[in-house]
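One protein chain is absent from this view; the other protein chains keep their places.
This part shows chain A:
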């Protein structure tokens, strides 16, 4: 399950001290068409992420993972709760360009879809330069130089920097998306199913890259995935989400090897492996839902 390159992930101990990200009591309900009850995507979600720490967020489809992820980067509002990144209140009204850009530098995101999340009109280099220019981080020349460094950081060549998204593979595109996120030097990096569309060997490369970045850059990472094996590899701590509620939280090794909550146990035992029986998984799931 774990490879030698990422063995350091579980050995890495987050720096003690104040958390970079502090979320408390996050709640979000989506109104449904008339007559139906609202869907509670996040009920009462609290967590902290330290500098250089990777927090994994797992749960089945529809458990509210993306809602939480999008809240952290300001794409989704919260009905209740508080969110602080590097001490700044994310939910306080922010008017004006400077405030908006400052917020963007607090949290960046890598999306699931490597094909749709890049602007198809811009080359890799242009996309990176545009991000830095938007934030006034460098003049044109400086931005170009730093784009070269970023390409190097995510292991893309200068030649690949001249290409447009349709000329790149899925894995290469996710590297571009990571470089674009890093271009504004964020405090927090949110990855929502960022490796789910990639094949296993490419997944491993991207995971290694994320591990390296959090270590070198000391940024906080929220890693969202429904793939427990992947989260086990990359995350220090894990949050298990079930229908908008955190049902278990702890060190990744503990949660996956000795799950305490029945739902976590169900999740862990449902992972396909030798002797895996889909009927049994479905039956157990039904039993679990009935008991709730």
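Everything below uses one rule, namely that a contact is a pair of C-beta atoms (placed from the backbone, for glycine too) under 8 Å apart; a residue touches a chain by one contact, two chains touch by 3 or more; residues count from 1.
Everything that follows uses one rule, which is that contacts and distances are computed from a predicted model.
S.K.: If you had to name the missing chain as UniProt does, which of "Peptide ABC transporter permease", "4Fe-4S dicluster protein", "Phosphate-transporting ATPase" or "2-oxoglutarate ferredoxin oxidoreductase subunit beta" would it be?
M.R.: The record names the chain that does not appear here as "Peptide ABC transporter permease".
S.K.: Touching the left-out chain: which of A:46, A:117, A:185 or A:253?
M.R.: Among A:46, A:117, A:185 or A:253, only A:117 touches the chain that is not shown.
S.K.: Just one of A:109, A:143, A:222 or A:252 touches the chain that is missing; which is it?
M.R.: Checking each option in A:109, A:143, A:222 or A:252, the one touching the absent chain turns out to be A:109.
S.K.: Check the options A:29, A:75, A:204 or A:271 and report the residue that touches the missing chain.
M.R.: A:75
S.K.: List the chain A residues touching the unshown chain?
M.R.: 73-75, 97, 100-101, 103-105, 107-109, 111-113, 116-121, 131, 134-135, 177, 180, 184
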